[in-house]
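Here is the structure we will look at, set down as structure tokens.
A single protein chain has been removed from this complex, and every other one stays in its place.
== chain A ==
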Amino acid sequence: MAAPPTLALANVSKSFGAVRALRDVSIELFAGETHGLAGENGAGKSTLVKTLAGVHRPDSGQVLLGGEPVDFAGPADAQQAGVAVIYQEPTLFPDLSVAENIFMGRQPRRGLGRIDRKSMHARTRELFGRLGVALDPEQPSRGLSIADQQLVEIAKAISRDARVLIMDEPTAALSGHEVTRLFSVAEALREQGCALLFISHRLDEIFTLCQRVTTLRDGAWIASEPVDGLTHDDLIRRMVGREVATLFPKEEAAVGEVALKVERLTREGVFTDVSFEVRRGEIVALAGLVGAGRSEVARAVFGIDRWDAGSVTVDGATLPAGSPTAAMNAGLALVPEDRRQQGLVMDLSIERNIGLTGLRELRRGPTISRRAERDRARDWALRLQLKFARLADGVGVLSGGNQQKVVLAKWLATEPSVLIVDEPTRGIDVGTKAEVHRLLSELAGQGIAVLMISSELPEVLGMADRVLVMHEGRLAAEIPRAEATEESVMSAATGRAA
């Protein structure tokens, strides 16, 4: 290799609090080459992209531009240096024209500082010509498809003489022929000497488009290698290849009646024809990639969003669409994905938060009994081994793991027959994680039906009696415990189910 890489990371580490998002990661992007980036959810791909784009500064290690160390103080610096990022969902100004978006802040001028529209439109046409796309420069951005918006973003990057183009899951929301068109644009840019970094969960696309691929796992660099000679299975193994062992053993529990029955549930444009059952004593995992529709199914089942077709039955009773209150009364509980936005009122105390799901049960006469409220909170705080100073303290002061315990307490206090947990161990420490796993296993043992959404494969494999795998809004596979392996789940999740 004669020429130094256009952009590179050398031994970069980056931590957020206690979470080490990147550990000693290196990657080299060369002119005229498309580089793939592969890894599971949470492997550190986004952090890597943001480091290249100047959003994050590395804690240690270096960013190298043309072989020279650089220090991007912010995204503007990176942009100045010719690094452009195309995100999954572009953010154009909807009321401005395509050309105005491309030349935002750098409009060609003529006399008296007026914008020279004619030249702006001509230059936009020329850019689109280079990319081989047919868009009207004068058309407003509102109403453009996501695919077209991405092309506008790419044209904008080219107009700034971008030498490195990073595409962060650009195909997630595109249809088949849109992907083909994007690929031909990417190919054209590569031939013109751009360095491209391409991130996708669809491994096929990496094999189609890229010459080299780097794999990350748990924030660590695993491999950078030519795509030629690599198989899908090789790549999947690099992405997941951990020793699962018996990290999260679920104890055997007597499997009873069907508690939750979901039939042909459909929410248009989000998920389609999803059917499954969860029995008492069972833990069923809902696996899949981010954006496959797992949380969306959970939200609909619990009544947060309405479904368009299908039915949900809890203990034999059919639920109405779109009513969390009815779902709750029927014995359903949902521990949501986002603790801050959906799980806890951060300004309120531990006891008030736990009491929030029991405002009717805590009533003595017309008013709430503070003693009952406190008893309920203390009861569950002790059972879940919550670490707290006083129950009247705000939940905001607790650690992530303890906050998650408060959310669990809040829902377990309703004595549900079906518990849905969405990413129950995200962002919490290892010790608490194990406690949460033990708790879920215990709850199943007590005859609760547990539906667990998780992006962590070891958790899925260790905990679940059955694994349901979603791919692009549909159930792609149902894998019994005995046959569930990282490979079989990942294959189904990436749309390569046998």
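Here, a residue touches a chain if its C-beta (ideal position, glycine included) is under 8 Å from a C-beta of that chain, and two chains touch if they have at least 3 such contacts; residues count from 1.
Assume contacts and distances are computed from a predicted model.
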Looking only at "Autoinducer 2 import system permease protein LsrD", "Sarcosine oxidase subunit gamma family protein", "Tryptophan synthase alpha chain" or "Carbon monoxide dehydrogenase", the name UniProt gives the absent chain is "Autoinducer 2 import system permease protein LsrD"
Checked against the full complex, the residue among A:59, A:347, A:415 or A:483 that touches the missing chain is A:347
Touching the hidden chain, out of A:112, A:134, A:389 or A:482, is A:389
Chain A positions in touch with the non-displayed chain are 302, 304, 324-325, 327-329, 334, 336, 341-348, 352, 355-357, 359-360, 362-363, 366-368, 389, 393, 397, 410
